[in-house]
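Below is the structure I would like to discuss, written out as structure tokens.
Left out: one protein chain. Kept in place: all the others.
Showing chain A:
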Amino acid sequence: MLTNYIKIAWKVLLRHPFYTFITLFGITLTLTVLMVVTSFLDHLFGPHYPEVKRGRSLYIATVIQTDSASTTMSSGPASFDFLTKYAKSLKSAERVAIMSNFSFSNAYANGKRIKLNTKYTDVDFWSVADFEFLEGKPYDETNVRNADHVAVITDALREQYFGNDAAPVVGKTIDIENINFRVIGVVKGSPPTRLYTYSDVYFPYTAPKSNYQEKGMRGRFVAIVVAKSAAERKDVQAEFDSHVARIPKAEYSEDKRFNMLIVKADTYFDHFINMFTRSDKDRVALYGIVGLVLLMIMGLPAVNLVNVNVSRILERASEIGVRKAFGAPSKALLWQFIIENVFITFIGGAFALLLTLVVIHFINSSGWIAYADLTINLPVFAISILVCLVFGLLSGVLPAFRMSRLKIAEALKV
């Protein structure tokens, strides 16, 4: 039965190369776009190097001071002092790391200027982020206490600054903004899309120019809080909220300009969404736009599919008449056309998988995102197939339903 249907489906595909091309093109394109987009979202939000603990992490990245009427507002990263007091002290957390937001510097090698991303971190940063050390080790509490001029650099910077001869660079010095730092470790670099862990060079927060001693609510630091499990993030959030609630108004009111302090420990995704949306209304609008775009991506090929299906099925009146005359109930015919559509969808899915692999490989190797690590994970693929299947069914069932109701005598007149 099934082989009979698939044989027919296959023959129908071969019989109309043009329709087949259009259909498969639509399905393949849709699935490819979907898979690449999902893969990219996974790259942005999923737990990947070096933030592999993202699934149980919370991010404290923005402090907002405002008044209840929202007439004045001031927002930005937190001060080191704020995070030490209210984040480091979280008892329900497994570990809390504080790091500076991105900043830029210059290094000079043989008279050549190298533009750099720099980051100041505490020691816990190296256990919250799972960097792979190619050489040496991270700085420790002693380095921090002594305000040692030490630095961890990435492999890319090692090559740029020291050249690509294989000799180890740990112990050598690197000149950044006219200060000599001793290289203490070399890590495999990470993509710049991991905003809070990406850098070219990492210093202890006590190194010069980190401004960690600044007072006040806001500054240039963010914190990543790792909970013991994804579920326990709720407790951590509650504890952090209570810490924030206990901050006396005087500390953030800045001469009565503000009477509200908004700072959250959010999951990476929520924290990302909250960068663009301030209210629930904004969020609804954002999801609406995303939904509309998705609908466009999926909808156009689906409509095209319905068209192709209708014209294809109409040509097969004789087949439908014969099958009915020899005892096929309408339901069996309905199934036949559904199975055909599913079969075609799977062929499209196979093409899309190949195409996506090519596109992802291209993105990864193009240098468009340094250290890009896009992958097709199976859930992504499964979701894509499922969505396309739904469209395949919708676009196939309607015409099939009409045809399966066809009067036999009419169908056989041709």
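Everything that follows uses one rule, which is that a contact is a pair of C-beta atoms (placed from the backbone, for glycine too) under 8 Å apart; a residue touches a chain by one contact, two chains touch by 3 or more; residues count from 1.
By our rule, contacts and distances are computed from a predicted model.
Visitor: Considering only the chain that is not displayed, what protein name does its UniProt record carry among "Putative ABC transport system ATP-binding protein", "Competence protein ComFA", "Fe(2+) transporter FeoB" or "Septum site-determining protein MinD"?
Guide: Choosing among "Putative ABC transport system ATP-binding protein", "Competence protein ComFA", "Fe(2+) transporter FeoB" or "Septum site-determining protein MinD", the correct UniProt name is "Putative ABC transport system ATP-binding protein".
Visitor: Of the listed residues A:Asp67, A:Glu94 or A:Glu319, which contacts the missing chain in the full complex?
Guide: Of the listed residues, the one touching the omitted chain is A:Glu319.
Visitor: In the whole complex, not just what's shown, which of A:Ala332, A:Leu355, A:Ile369 or A:Val397 touches the removed chain?
Guide: That would be A:Ala332, which touches the missing chain.
Visitor: List the residues of chain A that touch the chain left out of this view.
Guide: 1, 3-4, 7-8, 11-12, 15, 318-319, 321-332, 407-409, 412, 414
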